[in-house]
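All protein chains of the complex are present and in place, except for one that has been dropped.
Let's turn to subunit A:
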Amino acid sequence: MFNSIAQLIDIANSENKPISEIMMEQEIRVSKRSYLEVYQDMERNLDVMQDAVDQGIGGVTSQTGLTGNDAVKMKKYIESGKGLGGDLNLLAIAYAVSTNEVNAAMGKICATPTAGSAGVVPGVLFAMNEQRGLTKEEMVRFLFTSGAFGFVVANNASISGAAGGCQAEVGSASAMAAASLVEAAGGTPEQSGHAFAIALKNMLGLVCDPVAGLVEVPCVKRNAAGASNALTAADMALAGIESRIPADEVVEAMYKIGLTMPSALRETGRGGLAATPTGNRLMQEIFGAE
């Protein structure tokens, strides 16, 4: 099994295969299942993601009413043609928000790598598909590439907000998405590695400070930021820009930052935005005085 980004890229290069293929082959070996079974499982996850995006774009509201229907606003704004960012970026924002709004409403989603960060990878994936036209197989491969990079993060650092803050969730998701975007756009495994490193570097230190402990504020909007950041990093890597700090060292830095983060900023709902006057007021309104 590969245990670092460097190793993952080495294997891809020496076997002259895309990273998605390396991940699929490892999964087949470890799970002792066939290529078709592994492929179909991922295809089912892709279908769940598509359903969540569609549901959110149609409009959903969470039980608390704190989040919902922003994906609808975003979609209308895109259709108005007045958007400042490019359409791919705007769509990625809309779909990331859409997925996370469905998550907040206790709808069905696919964790990528977590539920709180589930909007980032599908956000950029479906936006890329709409703008560039991907085959179903390319979309499934996109998820295997994200999975390969996430696998290294999960085993060497953390993908839990309670353990490592939001950098471990939206940060990891954004870096995974950036690596997949590069592969889908025809970039090399090295460029995927640089995109991953750049995206994660930009998210280092991000705390997990959910208002009232709910995966709503600021999670939904951070998914939008994670999607945009992934596109920024992927474009930079595809332009030939390299990360000065190697990807594996960025993962290690993320892990160490997580260790030094106080628990108030690790998914306890006791610090950061959760502890603002408005954050406290919302908590009281939702759960009553405690």
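Note that contacts are C-beta pairs under 8 Å (C-beta built on N, C-alpha and C of every residue); 3 or more make two chains touch, one makes a residue touch a chain; residues count from 1.
What we mean here is this: contacts and distances are computed from a predicted model.
A chain of this complex does not appear here, and its UniProt-recorded name among "L-serine deaminase", "FecR family protein", "Transport permease protein" or "Acyl carrier protein" is "L-serine deaminase".
Only one of the listed residues, A:18, A:113 or A:226, touches the absent chain: A:113. When the whole complex is considered, the residue among A:57, A:102 or A:178 that touches the unshown chain is A:102.
The missing chain, though absent from the display, is touched by one residue of A:6, A:78 or A:154; that residue is A:154. In the full complex, subunit A touches the omitted chain through residues 1, 3, 23-24, 26-27, 30-31, 41-42, 44-45, 48, 102-116, 118, 121, 143-144, 146-148, 150-151, 154-155, 158-163, 168, 176, 210, 212-216, 263, 266-270, 286-287.
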